[in-house]
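Only one protein chain is missing; all other protein chains are in place.
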Amino acid sequence: MTTTVEVLGFARGPDWLPWAVQYFFLIGVSCAAFFLSLPGLVWRLPRWRMPSRLALLAALISGLTAPVALMADLHQPGRFINFYLHPNFGSWMAWGSFFIPLYVGSLLLYAWLCLRPTLERLARQGGRLEAAYRLVAYGGHDSPRAIGLAALSASLGACLLLLYTGMETMVVSARVLWNSPLVPLVFLSTAFVGGIGMTLLVAALSGRRDVAPALNRGLALALAATFVLLAAWFGGALSGHSPVAAQAWSALASSRPWGPTGLWFLGTAVFTLWLAVRFPRSLWPTALLALHGAWLLRWIVFIGGQGIPRMGNTWFDYSIGIGPDGLLGIAGSLGLALFLYIVLTGLIPWDERAEA
Amino acid sequence: MTCPPDPSRRAFLSAIPALTAGIATPAQAADAQATQWGMLIDTRRCIACQACTMACAMENATPEGAFRTVVATYAVTTTEGSTGLSVVPRLCNHCEKPPCVEVCPVGATFKQDNGAVLVDGDRCVGCAYCVQACPYDARFVNHDTGKADKCTFCSHRVEAGLLPACVETCVGGARIFGDLNNPDSEIAKRIKSAGDGVRVLKPEANTRPNVFYIGLDPALAGRVDGISAADMMWRPDHHGG
Partner (left out) sequence: MEFGKRRQLLAAGGLAAFAAGYSETAGRVVGKLLGRDTPKHRTAGNAPEPEYRVDAHGRIDINPAQQVSYTVCLGCTTMCGVRVRLDRASGRVLRVSGNPYSPLSTDPHLPMKASVRESFAAISAFGERGLDGRSTACGRGNAVAQQLDSPYRVLQPLKRVGPRNSGQWEPISFEQLVREVVHGGNLFGEGPVDGLAALRDLKTPIDPAKPGLGPRVNQVAVLSSVNDGREGFARRFVQKSYGTLNFVGHGSYCGGSYRSGSGALFGNLKTMPHAKPDFANAEFILFVGTAPGHAGNPFKRTGALVAKGRAQGKLSYVVVDPVLTHADSRASGERGRWVPIHPGTDGAMAMAIIRWLFENDRIDRTFLANPNVKVARAAGEPALSNATHLVVVESGHPREGRMLRASDIGVAVPEDQRYNDADAFVCIDPTGRPVPHDRAERPAELFVDRAVEVNGQPVRVKSALQLLREEAERLSLADYATACGIPAETLAGLAQELASHGKRASVIAHGGMMSGSGFYNAYALMSINALLGNLNWKGGFVANGGGFKDDGEGPRYNLDTFPGMIKPAGTPLGRNVPYEKSAEFGSRKAAGNPYPAAAPWFPNAPGLVTEIIPGGLNGYPYAMKALILWSANPLYGIPGLRQRVAADLADPRKLPLIISIDPFINESNAFADYIVPDSLLYESWGWVSAWNGVPTKAMSARWPVVEPRAAKTPDGEAIGMESFFIALAREMKLPGFGDNAIADAGGTTYPLARPSDWYLRAGANVAWQGKEPVGDATPEDLLLSGVERIRPLLETTLKPEEVAKVAFLYSRGGRYQPGKDAFDEDNTEWMRNPMKEMCHLWNENVGSSKNSLSGKSNRGCATWREPSFADGTPMRDVFPADKWPLLLVSYKSALMSPHSIGATRLLRLHPENPVLIHPQDAERLRLRTGDSAEIATPAGRISARVMVHAGVAPGVAAFEHGFGHRELGARAHRVGAAQQPDNARLAAGVNLNDIGLLDPTRRDRAPWVDAISGASVRNGLPATIRKT
């Protein structure tokens, strides 16, 4: 066999940085969480009332953080206006720039409509913020029709977001790990893993173990779907039916950092599924594991996928830095999420028990 | 050395009108419409000196460690046990069907009539989607400018009637730049006479490159199966490599 050693060469580093991972993660989480809010808040299924409220909180936190992370991944964030001045509708990303405001705007509207009665109640309780509550409550009506319409709009936005984020990645035929029709589907299933995880986390923070079984059931389903999709991908890769997947697999499997990372992902995901099924009332562990899984999958896809050499055979040996483009950036979005959580939960009681 | 304060500048400027008289169209743009720029790289003439790499970096003032072109160098051992050196000078292919153009959300990446694929720095938002889309790893985000960066075929020089920096300084004379549409151009003649010996990188990507190679080892035309020693030497400290 011919052996080839690249004596001089170089790789490109990822230009979609951890920011992008954060964005794809958070936006998926938000959309999925938003969908979880529908049974309780739109269809008003009593069993779902509480989980859905928490899901809405989860959707808001991640939905507000996500676009900020996306902005940061632009190297010219000040120029985001160009998305609207010079859209190229041949590009999925260009569409995305319209879907994001549609979704986030609708989500905010929907949340507001859902929260109006609560805000009105808060206003009536008096206190320093009375006036503000009153103003924002704007009458405090519970208007199911309006909520339904806003939910419809947000659903549309969420669907489009899930579609575009998946497609945007999938169409990149230059990246063997991305260029698979399964990618949008895996993003979808893991968005639910993450969305449920985030809702579980919010529940855990407010001590609502009662919502766990429903959410864990959903988590198990989402994980199962993910495994089916991954199995399909591996099937294609190993059987050679999908040459692109085969290339991606052989590259990742032979990579010192990414091989183990992939195994770790699979291992923890199986463990999460087992926990969710075996201990349906577990809250913290499944919450954190689900979030970890959804995030890690995107990390592998985006950072790992960008590391696979397209020319030559030099890998980009990514090591996350501590600066804004690395850990600090991740901490920044977590910080923003934390801040939003504290403000939102500080201003609005999400737990019904406190409402009484 | 001591020199009196530079009197030349004034003299220089006063001489300019005389020097400038008659400048009209740039040297090669006689028939701008029909011109299709392309590059031919004869790897038999490449000595992997990286003059092109360095000249490009200096000319285009790219950040240190970020390259628009580089000459990948391989030690290849055949089944019969003989070992030899292969080179692959790489740069943007200025593809006929450039995937980077399609994906740009703001239309900042575009293909000029003369074939050069360029980035409009006024418009680019630095989203790096084009970087993902290029099958050739030809692009990166320039951390000095915050914009997508890549080989421009030295458009600023070419439109001034000069040659691209990498071509000007190619020690082996491996790089030929010129108008593919002009049958009398050096590049057209050489491509014609090389016949089947002419190859492009990753033909399967269907991008129809305008950078052509003579003597290219097909096994090195894309992702290469093998070991990278560069891997261990080449250590980026900030991405964008």
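As written, the chain order gives the labels A and B, with residue 1 at the start of each chain.
In this section, a residue touches a chain if its C-beta (ideal position, glycine included) is under 8 Å from a C-beta of that chain, and two chains touch if they have at least 3 such contacts.
Quantities reported herein were computed from a predicted structural model and do not represent experimental measurements.
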Among B:Asn93, B:Asn114 or B:Thr169, which residue is in touch with the absent chain? B:Thr169
Considering the whole complex, not just the chains shown, which residues of chain B touch the missing one? 1-4, 6-9, 11-13, 15-16, 19-30, 42-51, 53-55, 57-62, 64-65, 67, 70, 73, 75-77, 81, 83-87, 118-122, 142, 144-147, 149, 152, 154-158, 160-163, 165, 167-174, 176-178, 185-186, 214-217, 227, 229, 231-235
Tell me, which residues in chain A touch the chain that this view leaves out? 3, 5, 7-8, 10, 68, 71-72, 74-79, 122, 127, 129, 323-325, 328-339, 341-343, 346-347
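One rule holds in what follows: only the chains that are shown with their structure count from here on.
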State the interface residues of chain B toward chain A in the complex, per the touch definition above. 48, 50, 67, 70-79, 88, 90, 99, 102-108, 123-129, 131-137, 139-141, 143, 146-147, 201-202, 205, 219-220, 222-231, 233-236, 238-241
Chain A residues touching chain B - in the complex, by the definition given at the top: 1-17, 73-77, 79-80, 82-83, 85-88, 90-94, 96-97, 168, 171-175, 178, 247, 251, 306, 308-318, 321, 325
